[in-house]
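In this view, the complex is presented without one of its protein chains, the others remaining in place.
Should a chain be cited, it is by its letter among A, B, C, D and E, assigned in written order, with residues numbered from 1 in that chain.
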Amino acid sequence: MNINHSEKIIKAIQELSQYDLLKGLCHEQQESSPMPSAKVLEEIVTLCRAVLFPGYFGNASISKQNLSFHIGVDVERIHHILTSQILSGLCFDKHSENIMEDGYTDFPIRNKDDIRLLRERAECISADYIAALPNLRSILATDVLASFNGDPAAESIDEVIYCYPGIRAISNYRIAHKMLELGVPMIPRMITEMAHSETGIDIHPAATIGTHFAIDHGTGVVIGATAIIGNNVKLYQGVTLGAKSFPLDDQGHPIKGIPRHPILKDNVIVYSNATILGRITIGENATVGGNIWVTEDVAPNARVIQSKAKK
Amino acid sequence: MNINHSEKIIKAIQELSQYDLLKGLCHEQQESSPMPSAKVLEEIVTLCRAVLFPGYFGNASISKQNLSFHIGVDVERIHHILTSQILSGLCFDKHSENIMEDGYTDFPIRNKDDIRLLRERAECISADYIAALPNLRSILATDVLASFNGDPAAESIDEVIYCYPGIRAISNYRIAHKMLELGVPMIPRMITEMAHSETGIDIHPAATIGTHFAIDHGTGVVIGATAIIGNNVKLYQGVTLGAKSFPLDDQGHPIKGIPRHPILKDNVIVYSNATILGRITIGENATVGGNIWVTEDVAPNARVIQSKAKK
Amino acid sequence: MNINHSEKIIKAIQELSQYDLLKGLCHEQQESSPMPSAKVLEEIVTLCRAVLFPGYFGNASISKQNLSFHIGVDVERIHHILTSQILSGLCFDKHSENIMEDGYTDFPIRNKDDIRLLRERAECISADYIAALPNLRSILATDVLASFNGDPAAESIDEVIYCYPGIRAISNYRIAHKMLELGVPMIPRMITEMAHSETGIDIHPAATIGTHFAIDHGTGVVIGATAIIGNNVKLYQGVTLGAKSFPLDDQGHPIKGIPRHPILKDNVIVYSNATILGRITIGENATVGGNIWVTEDVAPNARVIQSKAKK
Amino acid sequence: MNINHSEKIIKAIQELSQYDLLKGLCHEQQESSPMPSAKVLEEIVTLCRAVLFPGYFGNASISKQNLSFHIGVDVERIHHILTSQILSGLCFDKHSENIMEDGYTDFPIRNKDDIRLLRERAECISADYIAALPNLRSILATDVLASFNGDPAAESIDEVIYCYPGIRAISNYRIAHKMLELGVPMIPRMITEMAHSETGIDIHPAATIGTHFAIDHGTGVVIGATAIIGNNVKLYQGVTLGAKSFPLDDQGHPIKGIPRHPILKDNVIVYSNATILGRITIGENATVGGNIWVTEDVAPNARVIQSKAKK
Amino acid sequence: MNINHSEKIIKAIQELSQYDLLKGLCHEQQESSPMPSAKVLEEIVTLCRAVLFPGYFGNASISKQNLSFHIGVDVERIHHILTSQILSGLCFDKHSENIMEDGYTDFPIRNKDDIRLLRERAECISADYIAALPNLRSILATDVLASFNGDPAAESIDEVIYCYPGIRAISNYRIAHKMLELGVPMIPRMITEMAHSETGIDIHPAATIGTHFAIDHGTGVVIGATAIIGNNVKLYQGVTLGAKSFPLDDQGHPIKGIPRHPILKDNVIVYSNATILGRITIGENATVGGNIWVTEDVAPNARVIQSKAKK
Partner (left out) sequence: MNINHSEKIIKAIQELSQYDLLKGLCHEQQESSPMPSAKVLEEIVTLCRAVLFPGYFGNASISKQNLSFHIGVDVERIHHILTSQILSGLCFDKHSENIMEDGYTDFPIRNKDDIRLLRERAECISADYIAALPNLRSILATDVLASFNGDPAAESIDEVIYCYPGIRAISNYRIAHKMLELGVPMIPRMITEMAHSETGIDIHPAATIGTHFAIDHGTGVVIGATAIIGNNVKLYQGVTLGAKSFPLDDQGHPIKGIPRHPILKDNVIVYSNATILGRITIGENATVGGNIWVTEDVAPNARVIQSKAKK
């Protein structure tokens, strides 16, 4: 290699390797607890889908005779790899030991007893998650039905389960939300981001969403962390349920955890590209038209639309 | 494993394996006709691209001497795997035997003669599809030219073919639309959904679209199933050509197959995030501005824009 | 195979193989300079991430002791494969020899000395790129901080680096922009398109963007080639910084290279789905509300919002 | 490319593509019945091992609770892919329709009814094969025990099952022999060749072998198609049980199917590199020393060794 | 599926799943300590080769500048994955807790403290193994030289290192032998079996072998566990250094651990297919001819050959 190039490269390597300057941009993994892995979470979500909608996803050719074999093997595998991922999440999470004061901190030295306790907690959470799967299936069944009934282009239930990006995003959200309820850090967010990347639908795993939920087309939908959505709600592509502004603390940082996203009551419909901001309430049966910006409450049964376009 | 966890898991497996409760959420594949496979369809689309734009896609180093070898091998492979995918689609499609009354139905028992007839039909459709590829190339050439000529940032035809998400989405749509015309169920939708996931552009395969079609940037574009688009039309990101509302049948379900999406005549331009809803007509040479909601006809040569923002 | 089908297929192969009709739709690769490969660029971006944020990306378990080993191996690998990709880009680029007059041209015959000069240029650019990585890391650190401080839902710096689509899109943009500055053709666009596909955020690699840049949620964001963005700017999902219209040359083709996208000064915030078009200036500290269409300058410290919706 | 080279290559392609000269060296696959696949057979053997020795092979973590799930899923998968491989074997086999007169023949045109009958036969054989697996496990258990008891270097039963090439070769033989008994063509030979390649042990699937069979080290062992081996026999590396000579038919071709390999009675031991040829009998409890050539019967309890070496 | 087949298969699954009958043929893995993995050991051996012969193996393009980066990354990776494999080996090994009385035993229940101690032991052994690599390289250098100097067909040192199966088998042996010396169970045997499968050369990892060792061609070579080989020894293909017979204990099982294989002094050459059996000594500088069976001591400088063949 040209000597001049070689020197440039060696200099760059030295600069990039200055450990002490890296504070906060470098993650020192602990041998026995690597980062949660997007690839493994992908497998977990795929297995959950195979268990929730047997025969649609997964390689298996399902029949009455073999259903329990496949469910058994898949559920076991979920438990096994989910346990290790939850452990990674727990180790990753600085909250779990209350040592995070600011974003940039030194890496915690964990002793081996800590790891062992975290491992037991991970296994316990994983089992609780498995136990929640049957209920998850019941709720997702209502979402599938809502999408099928609400879309004249839907040819069959099969098509809805197998092809609809809305169902994919809602599945990931419901899988992730349950994990978040069980106290798993980091991973729920990764799972909803996977769906975000695939479908353009960005649902924060902390959002609260009722049954019979439908999202049509979906690209650009954003549902914030403290949003609350009732039953039988339908959103179109590009809808934002966002925060209007948020109070800052003394250092000018946003205060975390304050309710700041909208509440949508039962049977609300929001058309494409509408933006609903702040902790406001859209009343039962209300309809929000497309391309508008809503920052105030909407009464039950009301219908808000954009002011007339100029020709 | 902790006995308590073990019991939870076994209980969940039992609940998840109750076959009789699974009606509609379980797909019993038939041995000789598995589900259409997203992975195989991915290969088909990749091969179609390699055949339509030789040298840009596929591994081959194309020259005048070897062009026919590569086209020959690729076309044969398309025919082979497309036949099997179409067969899967035909078997999957409950319509093809008129046994679907509602979304939830028992699985059809097909006898072996049915399968044989379906196999012959699949092979025939696949050959017809191959026969349509030369024409598909001619039309796509007009789309490439439209994108190149309409975008000051386009450096070369090469860049347009190789990098533009609009071209990718339109290619998948044209590939899928042809299959849908030939009567292939399910697969066309899967192919446009693949492009939707990659590009954020959601074109229903049943839409009708003329030549010289261009989509710039594209994320969030939605084109509904009964939309009709003329020649030389250009859409920007976030444009919706959607349905305004749809009539319900006696049970409150939407009536399928009714024209409900807009008609865009030749030379229409629609700017970003505009939402055009219902079976309305946007006349020749009309321009629709960004971020507006259009639910009424627009006259030829007209220009509609958003009402003034407040400062 | 059915003889009838066989004939159809052979006829299609013949039509698709007519080399002389393929002008412009066929890319004749040169043996020693294949097309830039999306897969290899993926690896380059992954390696850059591993070098910029050690321990977050890449397989390594990073420690103070081994940091330089990993950086060394990764940087070397980047240099090696980036050199070959840049060479592909240079060969691909018809500008680099001034032989492109129109989109459709015959394939240049390069002699072996040309290739050798291009190879040396590629190696030189690649080394310069490596030399720029330390500075790239400093700038990205400001972007990470901006996202963390500006989002009440962000749990930790870790989460921002590891999960936020905005950071992913900005990283790809900064990686690509540096390459474009060094004169690499085609590849920068491919790298930003990779992020576009993953995140729905479409930043042209030629755009100019300051430090502490944040994009929240991000799906549908479009930033045009001549846009100029100051420091500490924040965009929400669906925001377009686009061109309003562009002058055509004598043949009716758009004139390339003219400034046509907005300038956003320091500390500007643009809310979701706002569309800002043309070479206008949004002044310092200005706020642009959601779902509006802005085609005129906005004064410093101003706040523009949508006109009232109708109820 | 250099024009001279290009011409050479095109000429070679033409010569190599002369279909009519290819008689016997070209295999025309039938669309619905490709060649048996070494890769798929590899999977079948791996699955059989996972079922026969649960927990040693396969990915599963086996427990009392989950054993039946894993066995169920694996056995189903074996049935599914074995059926298709057997079908390939039946189609490949020219005997199955009595159309083979000589090695070189034209390709049979099968009608679709034939294929259907063959498919049913394949499914039936596959099910019978599954039904034989429990007995196969019982016999292999005796082989494992024989290897463990006969080798002072064996540390545990685990090591024998998991590492011993003899056990691997004998497993493949027993798997293949059962298939051959059920009338599967071609595939049994492929399965024993897989073990031959891995271990250097070449057992013809048609050989007859009793229980408690052990092969130590094994490289170079050859056991011919008509060999008959009793119970509790042990062979060392390099042992040949071969044919001495074989009668030719009128055209000078060897007559197939005549017994021509040795019979080894119970408890025989053959040391390394011994060659035993022809339809002779090695009596019960006899020992054959290494590096000798035996072409005559050996009496029960006898011990034959090489004549003294010269110093 | 045919009902009759279905019943056969279900019956087979039930029989194969009878846990209580599986004693000894089923391996119940412990969650946190799976079986040593052939695939991971393959990676370890590949990394060791990359470290021992930099630039020949591994993907790296080695130079004076980057050598330490590559060695550093590879050695770290070896340490990491070797630790986990050694842990698997220690868990697998029933000796390590003195609970094995016979081949067939129930699975040990390990408490979590045991696992922790084993993990520490594994990490310690792995570090000691790393520390031994420089010496391993020195010894392998003598083997490479011996093969190059002793083979007129060897074109270069490069060819010997890169292509010779003898070097591959000796490398694996030396890697495995060192592990065995450090007390690693099971894994050394797996590593030599890998070479056995690739090269047909079967060297027991417990054998003792001096410097400048060469094996030419090698297929069929067997070197037993208690064999002792001096410096500068050369073996040809098919040579066995085996046991003649071995004493049995009261239950008729072979007594383990007794010296039972030959001693070869310095400078011995053994020609192809010679079989040397029992704890005999082949004296310094002796030559053993091909295809003979040697069971008695051979004097220093002696030459033993086969008795004359009959013509």
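As a working rule, contacts are C-beta pairs under 8 Å (C-beta built on N, C-alpha and C of every residue); 3 or more make two chains touch, one makes a residue touch a chain.
If you're wondering where the values come from, they're calculated on a predicted model, not measured in any experiment.
Asker: Which of these touches the unseen chain: E:Pro205, E:Gly238 or E:Gly278?
Answerer: E:Gly238
Asker: For a quick check of understanding: of D:Val222, D:Leu235 or D:Ile269, which residue touches the chain that isn't displayed?
Answerer: Counting the whole complex, the residue in contact with the absent chain is D:Val222.
Asker: Which one, B:Glu15, B:Glu43 or B:Glu76, makes contact with the chain that was left out?
Answerer: B:Glu76
Asker: Contact with the hidden chain only, please: which chain E residues?
Answerer: Answer for chain E: residues 51-56, 60-64, 67-68, 71-72, 75-76, 79, 123-124, 126-128, 130-131, 133-134, 137, 141, 144-145, 148-153, 155-159, 161-163, 165, 198-200, 217, 219-220, 236-238, 271-273, 289-292, 305-311 touch the chain left out.
Asker: If the hidden chain were put back, which residues of chain B would touch it?
Answerer: 60-61, 66, 68-70, 72-73, 76, 80
Asker: By the contact criterion defined above, which parts of chain D meet the unshown chain? Give residue numbers in ascending order.
Answerer: 1-2, 4-5, 8-9, 11-17, 19, 22, 24-31, 34-35, 92-95, 100, 103-104, 185-186, 189-190, 193, 196-197, 200, 202, 204, 206, 219-220, 222, 224-225, 238, 240, 242-243, 246, 252-258, 260, 273-275, 277, 289, 291-294, 298, 302-307
Keep in mind that, in the parts below, only the chains that are shown with their structure count from here on.
Asker: Using the average of all C-alpha atoms in each chain as its centre, how far is it in Å between chain B and chain C?
Answerer: So the centroids are 26 Å from each other.
Asker: Could you grab the centroid distance between chain A and chain D? Build each centroid from C-alpha atoms only and quote it in angstrom.
Answerer: 52
Asker: Roughly how far is chain B from chain D, going centre to centre by Cα mean, in whole Å?
Answerer: 49
Asker: Do you know which chain C residues sit against two or more other chains?
Answerer: 1, 31, 61, 68, 72, 76, 200, 219-220, 238, 273, 289, 291-292, 305-307
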